[in-house]
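Structure provided below as structure tokens; questions to follow.
All protein chains of the complex are present and in place, except for one that has been dropped.
Entry: subunit A
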Amino acid sequence: MDGEGQRAAASWENGTLAPVDRLRSERADSPTPGLVEGTEPGAGQKSAMFVHAQSFEDLTAEAEEEARRETELDKSGECADDLKALEEQHSNDVSSEARTKEEDVSSEAWRSHRKHVFVLSEAGKPIYTRYGTEEALSSTMGVMMALVSFVEAEKNIIRSIHADGCKVVFLTKSPLVLVGVSRTCQSDKELLRELQYIYYQIVSLLTLTQLNHIFQHKQNYDLRRLLAGSEYLTDNLLHRLDRDPGLLLSAVTCLPLPSSSRDVVSSSLQAAKSKSLVFSILLAGDRLVTLVRKKDQFLHHIDLHLVFNLVGSSSSFREGEGWTPICLPKFNTAGFFHAHISYLEPASELCLILVSTDREDFFNMSDCKKRFLERLSKRTAYTALKEALKCPSYSVAQVGIPELRHFLYKSKSSGLYTSPEFPEVYQSDEEQERLMGLYQDLHSCLHHPTRPLRSFYRCSESENLLAWVTSGFELYLCFSPLGTKALAVSAVTKLLKWIRKEEDRLFILSPLTY
């Protein structure tokens, strides 16, 4: 995958695409965008920032297994008994020492959580649970492990069990085993994708090399010792997986900002370079302001989301300057980068992350930050940037399609997406998660491993949904239930025109390298 991404970017740099200025005018002239990758609204003008990746690159690599899984599904009847055992086990798990602040794992409330996630070692030692404590769940985890090894012994790899409106999905990533138990209608593939994220979260804290090393030396090692204090990162990532379209789309979203200002911010960041610096990332909350990278080095969206999660979950970077090892697993699972993390001003939303290869380079990074800030604060773009922070999102009403409630639009070649704020009807957390669930459904249909769809229209009592994927973009729309299909289809053209018109503001069209 990585190789492919670089090839794609390289071919652009070789000028197979129209020169920048011509492209610009073409963009303006043809508001109905090409369906072709690289010309869709939001496509970068020169090169992409990210590794060019399909949504499921990790899983497609295991395509043969996928096929095997399909046949395995038929066997799920057999496993249902084991699942029952698993559920019963829960009720026997009353641990006398369960910490009071923690949830009682025998309670109805614990069981009724929509989605459980467990991580265990191959020896069956508990490492993480989303709800309750690992201690209280150790026998449950034992049963899970028994299931895994039982099926593995028969040379089948257990991937999922369906029973009683409940799905259990397994992901074996030696030396870890991840288990998801879900009452949602998400597909196995979506659930696996989420488990994959959790796996990468753990790797990003320890590196895979270290993980392997530990378990080679001591199969029985209690990994919680090393992960102590990081549980909230995993908790938060799971929360994001339920709510953040970026994780679903394998894309990130930008702070809306006039391109003239963004370009100044980018070039100021570009100027503050240093030998060991690989990526400079400026964030506004959960939104990307700009990203400058070393030539030939691409960041993967998963790695970027892990960085977002690290920064967003912790207030510990609020004061002073953070300096922390971080493994970017999609870049390299073997080693640590070192990230200099600081906010531009004490109460500011703007967080700068400088990713360095050299752990001794703190003071150089600190100096890069100073130079960046010095340069930027002299320019009016800084004022514009601070102004833009006041409205980090936009209302769907701006598009001017009355029936349209919400949408997600991803430009595939740039790996960036845009989406308006949630409208009135989706204000509560439950409603927002429900809408995200609907999008996930659509996403599953469009990316079905064997029968993918190009477009999809679905009516329900509370909303109508349309999804459309081309080689250039992915689009998901949510309409009021009163609209018609014809109306929805015509809305697409109108929306694409609008995005084209606004792309300067909503996307990063000219990413830079040092």
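Things to note:
The definition used in the following text is that a residue touches a chain if its C-beta (ideal position, glycine included) is under 8 Å from a C-beta of that chain, and two chains touch if they have at least 3 such contacts; residues count from 1.
The criterion applied here is as follows: contacts and distances are computed from a predicted model.
Between the listed names "Eukaryotic translation initiation factor SUI1", "Dynactin subunit 5", "RBR-type E3 ubiquitin transferase" or "Ras-related protein Rab-24", the UniProt record for the complex's undisplayed chain reads "Ras-related protein Rab-24". Residue-wise, the contact with the chain that is not shown comes from A:226, picked out of A:226, A:389 or A:459. Summary of contacts with the chain left out: across A:128, A:323 or A:514, the touching residue is A:323. For the chain left out of this panel, the touching residue among A:208, A:255 or A:310 is A:310. The chain not shown here touches subunit A at positions 205-206, 225-230, 232, 310, 314-317, 319-325, 339, 359-360, 362-364, 366-367, 370, 373-374.
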